[in-house]
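As you look at this complex, bear in mind that one protein chain is not there, while each of the others sits in place.
We just call them A and B in the order they show up, numbering each chain from 1.
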Amino acid sequence: MAVFPSLDWFQKVRDVYNSDGSLHKGGGGACHTTAAFKVNGQSYLIVFEGLKCADIRTPTDSELSEADFVIEMPFELWKAMVANVQSHGKADLHYTLNSLDLQQDEGIAYSPADDQYRQDLFYRYNQNFQDFFDASARVETTFA
Amino acid sequence: MATKASQGMAVPAAMPDSSGEKAVEGVPVPTFDWMGLSAEWGTRIKPGEHGLRLSDLNVGIYGEVPEVWEDQTRRPRGALPRPGVPPLPYNLRHKHQMWADSAANLYEEAIQRRWIPATDVPWSSLKPLPDDVERAVCQVCTELMQYANTEIEIITYWQDQMSYGYYEVKQFLATATFDCARLIEALRKRALSNGGGLGQESRGLVNRMILESRGGWTESAVYLYLMRGSYMMLVLRGLLNAAHNDAERMIYGKAIEDWARHLTYGYDHLKYSVSHQAGQADILQTLLTLGEIMMGAELQESTTRPALAIIFGGGIKGGRTVGMETYLHLVGDFVRNYLAVCDWLGVPRAEMLHPMLKKYLEY
Partner (left out) sequence: MSEAPVKQQEYDLDTSWMQHMGEWGMRAEPGKRGLTLAEIQLGSYGDIPEISKNMSGRPRGAGERADAYRVGAYGVRAKSEIWLQNATFLYEEALQRQWSSATDVPWHTIEALPDAVEEAECLLCTFFNEVEFVAGDVPARWVANTTPDFFEPRHVLLAQVMDESRHMDVFRKRALANGGGLMRMSGATSGFVGSIDLARDFTEMSTRLHISGEGAVLTMFRMGELFGQNEAEKIMYRLCAQDEARHVAFGVMHLRFLSETAPERREEIEFYLDEAEAQILSGVQNPAGTQAETAEALAILLGGGKEHYDEGHKKLLVIRRRQLKEYMQRVKTAGFGERFENGRSTVPQQYESAI
């Protein structure tokens, strides 16, 4: 059982994602990016290298500012997304990352460096990030 | 257009409407005048055991491939035209100018059989080779890179002149140029990763012949596939046979798979062209008469000849004997295959074969 949000939870999702190739859907593929998730004021740095999620850790301020992009949502939206994945086995039609991004007026992804090229990595690697969060269906979760 | 009774199904809105407002002021009144405009409605194609493939879509009017596609716009086959759309220079609008029945399936096969040189090739299997052999491998890599570059340039020259009525061919050729880019990449990597470098450039006799064939795509295809492509396939097979390590085996093996598709399309198209265009067989005879001269000259003077001999013979010394013998036999096979395909196409060449190619039949 892992508590969302927590480093432990994200690392468990990473382990699930890396362990089962069937979770990596067609159209994903090798991906090289460092991004971050911001939940309830806490940040989690995620590093993708190739076909693996290489690392998830708590970033320093400097590391956070150097992330390609950050996904940040109100906690209730994060919780709703994770709960949706838990109950459906993967995000349903309304809780994919892209859907959530377009449903919010200002979106959920931004580049700390204000560099649209880097923010566009959220679009270029969207399938990998979607697969990552869909993998959380296999992590028994409680909410903070 | 067939009308359908609404099934009263509800579709959830893509975004929840939190405003609670009714109709928004300032929203332009839609015309919906595009609704109901379809040449054929009610098409429902289901995926088969290999998924939903391009060839599965050829039902009803969507499968009607006319002999002439008059439309010079980007109208998809089966879509309704729109008056007033200016034409674009899609000059190849006859089916016999590009068609091959196999194009759709070859397109899908190309996607399924993709490979990635950076990570799929076992580069660590490369071990130092004797200098003369390494130089020969690098020289052949360089020549083949130029072959692939020529193929890219001639296909991309013609591709945007091919009309949308035969989109399957355009789609297949997109995979072919991608294959060429990948082979150039793989061969360049091979040449630069084992203590060698690139070779000397080709003089380019046949490259020039291919690139200067501007009469039509079919005419380019004759040189690209029937002459150059057939030869290249045998070179790749010879290289695979003589490969020094798993990296080379993979590169040559995958290239053979890719070029087998190219040749299938090429031969298929030439057959269609000859059988559907009066006089095309005679034109091909003329082109091949000239082409055999160029091909014969290049086979004689190209550095591919000594380089392959060295590879097949395991070095310069062996290249002078068994290596060259093997190479000459390879060229003999090329000429034999070439004659057989010409016969199959209905463009027999045996009686008129140029002496510069005929001499290889003794091997």
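Simple rule for what comes next: contacts are C-beta pairs under 8 Å (C-beta built on N, C-alpha and C of every residue); 3 or more make two chains touch, one makes a residue touch a chain.
Bear in mind that the values here come from a model prediction, so they are computed numbers and not experimental data.
Chemist: Based on the whole complex, identify which of B:92, B:129, B:221 or B:234 touches the chain you can't see.
Modeler: B:234
Chemist: For the chain left out of this view, which of A:20, A:115 or A:140 touches it?
Modeler: A:115
Chemist: Based on the whole complex, identify which of B:97, B:207 or B:230 touches the chain you can't see.
Modeler: With B:97, B:207 or B:230 as choices, the missing chain is touched by B:207.
Chemist: Identify the residues of chain A touching the omitted chain, counting contacts across the whole complex.
Modeler: 25-32, 49-50, 93, 96, 98-99, 101-103, 105, 107, 114-117, 119-121, 123-127, 130
Here is the rule we go by: only the chains that are shown with their structure count from here on.
Chemist: Can you work out the whole-Å distance between the CA centroids of chain A and chain B?
Modeler: Chain centroid spacing, chain A to chain B, equals 40 Å.
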